[in-house]
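Take a look at the structure below.
Every protein chain of the complex appears in place save one, which is left out.
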């Protein structure tokens, strides 16, 4: 079960154009394209007639024609044309979904469209702000999306999974504090006087120890914003500071896959080479996560319910997020359309 | 559930010889071979002893010896020899099936052999008639066989799936009429004054519009004979006519796969180059269907019962065939051995 009444990132803007794109979201097939004027459109990617994905068809103006028997559907999902057929029932339609471009991403609302308030789109402005320099990408990961949420809410794993990029023992050995802010969860870790991890040295040329902190904000259904700050130990040398946001939009694909839309944005060192280093370092680190997450999912599948997890302090953030998701899923199941508020 | 008391095409004659061939039919493994005199034999392809496929064994004269422990089975499925064993129970046998060569195909009867009347083999004589020039082949398709039956009974898909070979808008925009003839279904479409599709131009050199018609006959369990006629518009110029039969023998493989045995036979233009064009055009068109059908099956599997189909006029033939199949399957389940009549 997924939270349906919520905005999820469905795609990066340049992935969606005049060629229909199929992507599974919340265990539904979705086809996305743009009208001739560029407006993004999302429909369920199954022809209601004989189940061929509409993404195998082609665009006729702003409408999508099925590649099997030629049924045509408008941007609202209504069937507008059937070859050799005069009567077209208003019930012959495919579900359409709100698809909105914001912060240089396309956000989809799979639930009750009456509740699809754009003001609820999470604040990911750092990806579309002249003061910040972003770089980002997309991973499709063969694991349940909550495994990736868990991963991002307990960064102690940096010391073990990402030791060659952004991890040092300091991340694991300094405990984090967890606080609830309504349906959000904030996890804060302070790491005074610690070594700079390899990527930071490469990026900012730190020569000695640093004072480092992480501020992680989870908001449902599954967005995670990480604020990372580092500067030379005991200084307030902002010229030498390294501050960045890691924006994570996590979208369930199926019950055993998810999409990880990520961006890393910084407000310093505009050199394109630094951007490249940030991009390559992030791809390397997230790829290390993909390996861990997919093996974790495989083990859960193979053990098939035969194991329980143990919990300790570092799980506080992840477990709080799981409790919030569980409550919101239940609330939706029992009827409130606008469960996210 | 499949109709069992019926003839299905099991193989093309040259596929079955002195090397045992395994093929799944009606969700049963079947081994086929020929005796030294050439008589085709079909047995269930599982040794009743320890379940190795008999097709992994070898022929000893007209009998088949299992490749594991050397049990030998006769053409009637009776176990005739067991190493170091004198007693052989008459119950130790593997099911045998009637396998009959007709119309240059091998037809199998998987149900009650007492009901296996060769007169029930459908009329596919065009594949074995001096007046007709056939060419044909075999596809194994990863879809339920009824998806292929649906496909052939609604040729409006030609305009979309086969646009570069045999499809024009005329096939979609001219409605077909459906009639029941006992347990058969006939679907007729008349297309006066329409453009010739690319393959027809190549075959017959049509220079202008044509008068075209399709006559589709479905007979249970799953045979479809398509009669296609075209001639220059407003003429009765039989010298310039293009008439052919498409013979389709559709055999369930498993619950999610089927065999498509097809032939295209014409009674004009004996030039072998025309035969080659017919063959290549047919393979290209049927391959386009395979793509559609396998994606369709994948979507049905992934949606796992979460979708209903919408129905409109063009589905009349396919739905009539489905109703007939359902009724015959039910009739067999409730006891009548010879349900096909």
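Lettered A and B in written order, each chain numbered from 1.
The definition used in the following text is that contacts are C-beta pairs under 8 Å (C-beta built on N, C-alpha and C of every residue); 3 or more make two chains touch, one makes a residue touch a chain.
Computed from a predicted model, the values in this text were never measured in an experiment.
Student: Of A:35, A:75 or A:174, which residue touches the hidden chain?
Tutor: Missing-chain contact among the listed residues: A:174.
Student: For chain B, enumerate the residues touching the unshown chain of the complex.
Tutor: Chain B touches the missing chain through residues 29, 46, 48-53, 56-57, 65-70, 82-85, 87, 89, 91-92.
Student: So which bits of chain A touch the chain we can't see?
Tutor: Residue positions of chain A that touch the missing chain: 150, 154, 156-157, 159-161, 169, 172-176, 292, 295-296, 299-300, 302-303, 307, 309-315.
The working rule: only the chains that are shown with their structure count from here on.
Student: Please compute the C-alpha centroid of chain A, do the same for chain B, then give the distance between them in whole Å.
Tutor: Centres of chain A and chain B (C-alpha means) sit 48 Å apart.
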